[in-house]
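All protein chains of the complex are present and in place, except for one that has been dropped.
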Amino acid sequence: MENLIGLLVAAPLLGAALLLCGGRRLDGKGHLLGTALALASFVIGAVLFADMLGRDEHDRALHSHLFSWIPVGGFRADVAFQLDQLSMTFVLLITGVGSLIHIYSIGYMEHDERRRRFFGYLNLFLAAMLLLVLADNYLLLYVGWEGVGLASYLLIGFWQHKPSAATAAKKAFIVNRVGDVGLSIAIMLMFTTFGTFAFAPVLSNATDASEGKLTAIGLMLLLAACGKSAQVPLQSWLGDAMEGPTPVSALIHAATMVTAGVYLITRSGAIFNNAPDAQTAVVTVGAVTLLFGAIVGCAKDDIKKALAGSTMSQIGYMILAAGLGPIGYVFAIMHLVTHGFFKAGLFLGAGSVMHGMNDEVDMRKYGGLRKYMPVTFVTFGLGYLAIIGFPGLSGFWSKDKIIEAAFAKGGTEGWILGGAALLGAAITAYYMTRVMLLTFFGEKRWVPDEQGNEPHPHESPKSMTIPMIVLAFGSVFAGGLFSLNDAFLKWLEPVTSHSHGHSPLSAATVTAGTMVVLLIGVAIAWVQYGRRPVPSTAPRGSLLTRAARRDLLQDDFNHVVLVKPGEYLTRGLVYVDHKLVDGVVNGTAASVGGLSGRLRKLQNGYARTYAVSMFGGTAVLIAATLLMRAV
Amino acid sequence: MSFPLLTVTAAVPALGAVATAAVPAAKRAAAKWVALGFSLATLVLAAIVLVSFDPDGAHFQLTESHPWIKDFGVRYELGVDGIAVALIALTALLIPFIILAGWHDADPLEEASPNRRWRPTQGFFALILMVEAMVVISFEATDVFLFYIFFEAMLIPMYFLIGGFGDRAGGRSEEESATQRSYAAVKFLLYNLAGGLIMLAAVVGLYVVTADDLGTGTFSLQQITDARAAGTLDFATSTERLLFLGFFFAFAVKAPLWPLHTWLPNAMGEATSPVAVLITAVVDKVGTFAMLRFCLQLFPEASKWATPVIMVLALISIIYGALLAIGQRDIKRLIAYASISHFGFIILGIFAMTTQGQGGATLYMVNHGISTAALMLVAGFLITRRGSRLIADYGGVQKVAPVLAGTFLIGGLATLSLPGLAPFISEFLVLVGTFSRYPALGIIATVGIVLAALYVLVLYQRTMTGPVKAEVRGMPDLKVRELVVVAPLIALLIFLGVYPKPLTDIVNPAVDHTLSVVDKKDPKPDHPVTDAGWFSYSPMHDRASGGAK
Amino acid sequence: MSHAATVHSLWTTAAVSPPDKIPTPHIEYGQLAPTLIVLGAAIVGVLIEALLPRRHRYAAQLFVSVVALAAAFAAVLGLAAGDYGTSKARIAAMGAIAVDGPALFLEGTILLVALVAVFTFAERRLDPAAHGNRVDSFAAQAAAVPGGDAEKAAVKAGFTTTEVFPLLLFAVGGMLIFPAANDLLTLFVALEVFSLPLYVLCALARRHRMLSQEAAVKYFLLGAFSSAFLLFGIALLYGYAGTVTYGGIADVVDGTVREVTPALAGTMGNDALLLIGGAMVLMGLLFKIGAVPFHMWTPDVYQGAPTPVTGFMAAATKVAAFGALLRLLYVVLPGLRWDWRPVMWGVAIVTMLGGAIVAVTQTDVKRLLAYSSIAHAGFILAGVIAMTPDGISSVLFYLAAYSFVTLGAFSVVTLVRDAGGEATHLSKWAGLGRRSPLVAAVFAIFLLAFAGIPLTSGFAGKFAVFKAAADGGAGPLVVIGVISSAIAAFFYIRVIVLMFFSEPRTEGPSVAVPSPLTSAAIAIGVAVTIVLGVAPQYFLDLAGQAGVFVR
């Protein structure tokens, strides 16, 4: 069985290699090959899953050591995989959703002449993501971590001829790099603290280390998570990342990659559990982000950007949960999975809509589409219900648990977090309803695109709708399934451990409260967008709205605080290097030259002058000699 | 008397240089093939050295030792340790690619050259081989004086390569670029000569000191280290420091270390890209290599004494180089400044005095050689196509020449040391090595990682992506020759990124030896994990749930 | 009163010793053979001038000179082989001349240099033939007014100044004696013997005769001036010690003199005589060496003199003068080490730096080389100061290495010509590397040797000297030497840049195809440069064995 783990990664990697180096001759079949390999690795994952279920829940972890990677002195890094319940959950999510999106893309990218490369990148992503979740040590995880970063860079910038896309891709990579610095520092800290950075030894001995050390490590890990999962303050890249093809947004920037931060924190639970301050930081980040994202989501008219905001906010929930420690880990992951389903579904839906509307993204130019693309409408609708947490659907189960857990944190902290979570739920309900209404209800607000051809909305081909349907099923039933006598909890507990906090409110109360705020949110949205006609150009809106449209000024902030000063700094240094550092050297040369020029004037051609110098020289010679004797 | 493998390895390229230079003016093409042949022969020899080197064997292997200049206490002493072997292999590996990449760089502009005896092509390739020979032997030399001689002599062929053969690029008149070239060449030579002469003073000093203590002056590294170990030779603190500074200055210029770096951008900018690769990937390595072999092993005490300052300078190089790279408008200068930043990492690793640091630094030398070669050579192909070095003159190349763009991107990713590619390993080792002894420095150095991403991706974005520029339209994609140059390098980058063990196995013992000479131990982790608790992991261990304590 | 007594004794000795009692001086002809051969040949040369018809003179002179120099060199080798350099070293010719290691080594070097120089003197292919006669670098008729009718007639008649060969031989004769001189009188006479012919030779250029004559005047006047100082210094030393033999003076300086006459006792007490005298003698030698501040004649003379003469002068004079300086400092004045060493330090420093710095802005190849020779004088002085056997041998080695590089370099200069003769202005050398790569490459090799790049003789020499200096406790000198060589490197490189990296001028000079003579000279220069650079051990051994002065 262990050997299969390697194959899990190898399959998509092989696909990437073939597709990217294969050259034109693969253009015809490339996409099929890519999809096949994705499915292959899903199958392998399923097999392993079955095998895992077959074993006792306490020795379900598989371990496969491939080879010693970097042995230098005390520094031992191995290429070795560890497949436990947590990893398995991700494997299934990644390969499953991944395969679906491969299929979806066959249709979506049909007319792109670089489709082969697109699938190559997708496979590359799968491989990297699997590596990330299967690695048994932090350094190998780091490889996957940056690997997915690379894949996302390539895919965001897939339409490189669009400057906006290229810029977005670069931005994403660089912001992620900032996060990666955190991860690498964390690894270094582990090495200096424990002399190793493999999960097992580090986590099992975390308690030996001083709390200060652990807090430092925790904070660094959090920084990494912020980068990858687009959490405040490193959130700014996610919105722009929507420049990428929609399947990419669905897979990478909704379902899987962006949730890597949650995985990292959950995986490193043992460290955070012993570093309360770090945990506080985590929950704060989570809470702030879930509101931040939600607010941004309300203001966007670009359907994908709106969804991106929501993604940010939902991951905020997960981070929050993960920050709560053993109370929350399980629910973080559970929400991660359900979110994987419905958010992917939503994005695919959005993609399908755009597909029908000449790639129009402005929701104000949609309207009344439910008649034209019923399947999309239904699947999208289910996803919508799931995300706002409509009772019985996936989102309800997972999100509700998180809110409970937040309260269960106890004390004022608990109240604040719980409140934030509730408020978030309300806003979620609001903006998702808004999206729903703007897109599928109301009257048509379509306009011809640049080429002037009217949009003829139509249902997308099977290859696209089927995945949407599958995901819709997931978004409906997954949550329920998981919560059936706490199946999911029991499944993960051996890895993440679980403890029931002591919530000041009963579960029922929380649920009720959630329902209430949910209804409020929906109601407001209905009042604003359902009843009266929607202007096809956005009204100026309140100060907050305008700020939110600009992602709450995050970019402006970065621009002022980082970009501009950086530019001045580099320009200044270029000048310094040229004038100062180089100037000194050239200056010395010049001064020697000048001296030479002056000295050679003494050589004036008059024999008498020469005689004088000789005479003087002799005089000095004599004087000096006598002086030496005198001294 | 065994077969003098090392001598032969150095001699073959030298012979090749002569042979190439001897090719008559008319037979231009032949000269190229001759040069290529000899460089490949050298590669084979280097491979033989590699395999016949036993990592667990003596420190210096394949040694040769003959008296040379008795009066100066100079012996012709050759020997290789793991570090030298790795670098020799790198050199021998890169030269054929450099030659292939520069295949047409030295073709005279007009066939009817003014003088029958003027043979630029022959000269170009002969000089390259000459440089290779000198570099190889200075990696092999275990006699300080012998090393010094080639360390210095190397400058001359390099100087002619830089000054004699610029690329036809840059929208400048032939006249202007000629002046620019010779300025760069002179700057290169004077900088390094100045460094070398300072070192000469130190070398003389070394002779005097050894002569005083041992009766006869000697330059043999082995002999000196042994004598120091035995206590028969011991430097006065002040002398040792002065000598160290003399040596280090020369190597810091060569490396180059801030603020002695300004020759590099000029040299790399004006030279043709193969020559630029020769400079940064091969010749400059001699500087860092010499720090490791001579500075540390001859003057361990002084090295430790100077470490703080050097670490800071290295740190400045890292950040400063990266920032200036961001600020460049010229592709080649950008890469040059990137190299300065990388050399900062190498020096940081060397003087961190930890196995990870120095092992990483050594790997870094190799990996940086390969990655820069890949990036710079592709950049060269790009520049020769468009005839301009200015980033602003490009755009959308990815659309017209995807393979070129792809290879360029991979080279760039290697330069920003993306995990999975070789440079990542070395860079991370250097960082860990530094961090474990100087946490603060280690953390500051990580800023370099972000900046690297910035300059590489900005370069890629500006040149390769976006709408296709008119001048770029119709640009041909990589030709076979060019692919033959780039593909192996990339393959190597990936291989060494995934499985560097062969390299580390060779390097580690040498590094341990160096550290033992310097008498430094790796700092111990605060809570070393006992192997007992290695795989017995259960999440219940934590304070919250009163875990094992 | 004492004076009267001495005077009286003087007379009486004069009276009671009839001439036949004066012992006939005993001369070791064998050991003086080299000098005697050369001087004899010189006289033969004069006779040739007097007796042979013009058309035969050139061949005859060339033959005589070459044979003589070769024979003399053979004689030197013979003496060296006969251990006259080491175990059998002795003072010959009634204490006038020392035959010892340094003397032989330097004589050998000078003779070889002279031999090569003769080749360049005899070169007759470079200038276009005038009226069907091959011409060399020397004036048709030195006495004729430049550009005057007499000169035209002389050129038309195809006159050539074959006197240069005997002059050269005389000069060589003097140079052979100079470093071997064992008393101050011989020193002085030898100085004049080799200076006077050089003065004349300087005035004999065929082209640019005004410059040539000016050079001669300057050289002569300043030379005479300096020799006057030298002579006065000798007088003072004589006054101090009552003798002019090196050994005698040394004894007096060290106070180990055997019988002390009252007069001697009187003067011995007066160190001023000794110090001032010593300083003035030193000055006379430093002038010949071309050390700052006695160097100012060098550039002008080097520029004005016919290039073959310049080459010979630059190489041989330095060798001879340094030989004499070494002997003076190591044999006569070691007792005064603590007085003259600091002074020489100063001289060495200003010489190294001055030469290097001023050279940076030169625009004429010959002047450039002149200043570089000044800088090199500084380096050699650093070795002289070492005051160790190592110092002596290193200086000897450096001289040998340097002289051949210099000779070669100037020989190359003779090749680069335009309508007005040699094109010595640097701007005309632009792009030489394109037009004639070989010549440029050779010149580059010489320049690199000057710059002291490893694998050239220049480096070996420099290292030897610096090593000796550092060993002798002159570390700071080494550092300054290193700095000035860095400065010096700059202008050597400049020339290389000019030759290789700048576009050839359309009206640029042509490179004349030399006869085998000059080619041989250059080839020898290159060979020595490379051999001494790559495998110097053998020659270092030679110099090492030759490192002991007889006293």
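Observations, loosely collected:
A, B and C label the chains in the order they appear, each numbered from 1.
Note that in this section a contact is a pair of C-beta atoms (placed from the backbone, for glycine too) under 8 Å apart; a residue touches a chain by one contact, two chains touch by 3 or more.
In the analysis below, contacts and distances are computed from a predicted model.
When the listed names "ABC transporter ATP-binding protein", "NADH-quinone oxidoreductase subunit K", "Sarcosine oxidase subunit alpha" or "Multiple resistance and pH regulation protein F" are checked against UniProt, the chain not shown comes out as "NADH-quinone oxidoreductase subunit K".
Although one chain is omitted from the display, it touches the following shown chains in the full assembly: A, C.
Checked against the hidden chain, the listed residues C:L211, C:I483 or C:V548 yield one contact partner: C:L211. Note that of C:Y238, C:F379 or C:F446, the residue touching the chain absent from this view is C:Y238.
The chain that is not drawn here is touched, among residues C:D300, C:D339 or C:D471, by C:D300.
Interface note for the absent chain: among C:A203, C:A464 or C:L542, the touching residue is C:A203.
Against the chain not shown here, chain A presents residues 600-601, 603-608, 611-612, 615. Along chain C, the points of touch with the absent chain fall at residues 3, 6-7, 9-10, 142-143, 145-146, 185, 188-189, 192, 196, 199-200, 203, 209-211, 213-218, 220-221, 224-225, 228-229, 231-232, 234-236, 238-239, 242-244, 261, 263-264, 266-267, 299-300, 303-304.
Please note the rule applied: only the chains that are shown with their structure count from here on.
Summed over C-beta pairs in contact, the chain pair with the top total is A-B. Farthest from chain A, judged by the mean position of CA atoms in each chain, is C.
Contact of a single residue of chain C with at least two other chains is seen at positions 490. Chain contacts: chain A has residues 589 touching two or more partner chains. Chain C contributes residues 217-218, 221-222, 225-226, 229, 271-272, 275-276, 278-280, 282-283, 287, 292-294, 296-297, 299-300, 338-340, 342-343, 346-347, 354, 357-362, 487, 490 to its touches with chain A in the complex.
For chain B in complex with chain A, the residues that touch the partner chain are 187, 190-191, 258-259, 261-262, 320, 323-324, 326-328, 354-356, 359-360, 396, 398-399, 406, 413, 418-420, 424-425, 428-429, 431-432, 435-436, 439, 442-443, 446-447, 449-450, 453-454, 457-458, 461, 464-468, 498-501, 504-505, 508, 511-512, 522-529, 533-545, 547-549. On the side of chain C, the complex with chain B involves touching residues 393, 434-438, 448, 451, 453-455, 459-460, 462-464, 466-467, 470-471, 475, 478-479, 482-483, 485-486, 489-490, 493-494, 497, 500-504, 536-537, 540-541, 544.
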